[in-house]
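Left out: one protein chain. Kept in place: all the others.
Right after this comes chain A.
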């Protein structure tokens, strides 16, 4: 998983940690109901200028509704939404400094690429003679100069996606909304376009809010990710924080691959606990646990498969070691995932890099191996 936030030698962009920063978008106790169905449930959220903010969640979690409320196609049932300090209730979509890139791209089929991009500018207060310059600038930015005269049905899917982006950026909105922008592209093109999007976002300095159900996409492009479920935001944080320190079983399970081991917690020191998960085996030792856990509480220990090492002999440099039997091996070329059964019947996945050839590996199906991980490798979740 890429972590674009760890760029060296630049000041870290993190306005959400600055108590004086004024957010561009504020959701204040926003609730949206459609009849009996609650799409958004009492949601409060700040998004800052120049952020690339991702709303991530399964379909029906309310992420698209939030975006449509920002664009002005839906109004909140309760609560208020502010953009740039202005209450957005009763401001129609055409009067908002917000543009949206639609999932279906929604290109006007009867207009050429050029006219699609010029469409919003012709309806703005931009003087007529400046419009061609602006359109050409957008065509250059999205590398579409050669296709200016074509109609949307005469260009490929990737080009259509870029036209949609150019059209929504042409009016230089304060805020750009992207609704599953890369959903219709194939995997390779999608990855290229993700970096293109980040590049354009940096160049234009526009605030981007992207809706996606693809966690890799959210992790790659976003400065912060909000994980949503059933109209509620479960966690808002940077991609590394979401991945390394999820605050709930839902988030841990939604993002990436994870082992979830249920047990009982016992305090052993400052930020240190022991999790008993089965009879007759050593409990899991956990350190650097930032939140307080009640003595004897039922908890879930979450650990990513790549943080566990598989060895033939007991690992000496790992605080936790457990013995198990290899049930299955998933070979992915660069990686192999081992499904190991612990004595209590608990299945644990461990991912190892295939640093040497597969024929030189010491263990295989049905072999008994050791699993080892550091006391700081996993997190303890109480919900």
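The rule we apply is simple: contacts are C-beta pairs under 8 Å (C-beta built on N, C-alpha and C of every residue); 3 or more make two chains touch, one makes a residue touch a chain; residues count from 1.
Operating definition for what follows: contacts and distances are computed from a predicted model.
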item: Choices "Cytochrome bo(3) ubiquinol oxidase subunit 3", "Monovalent cation/H(+) antiporter subunit G", "Putrescine ABC transporter, permease protein" or "histidine kinase" - which one is the UniProt name of the chain not shown; value: "Putrescine ABC transporter, permease protein"
item: Selected from A:60, A:79 or A:120 as touching the chain missing from the view; value: A:120
item: Touch criterion as defined above, residue of A:29, A:44, A:104 or A:323 at the omitted chain; value: A:104
item: Selected from A:63, A:171, A:224 or A:374 as touching the chain missing from the view; value: A:171
item: Residues of chain A (touch criterion as defined above) contacting the omitted chain; value: 71-73, 92-94, 98-100, 102-104, 106, 108-110, 119-120, 123-124, 151, 153-156, 167-168, 171
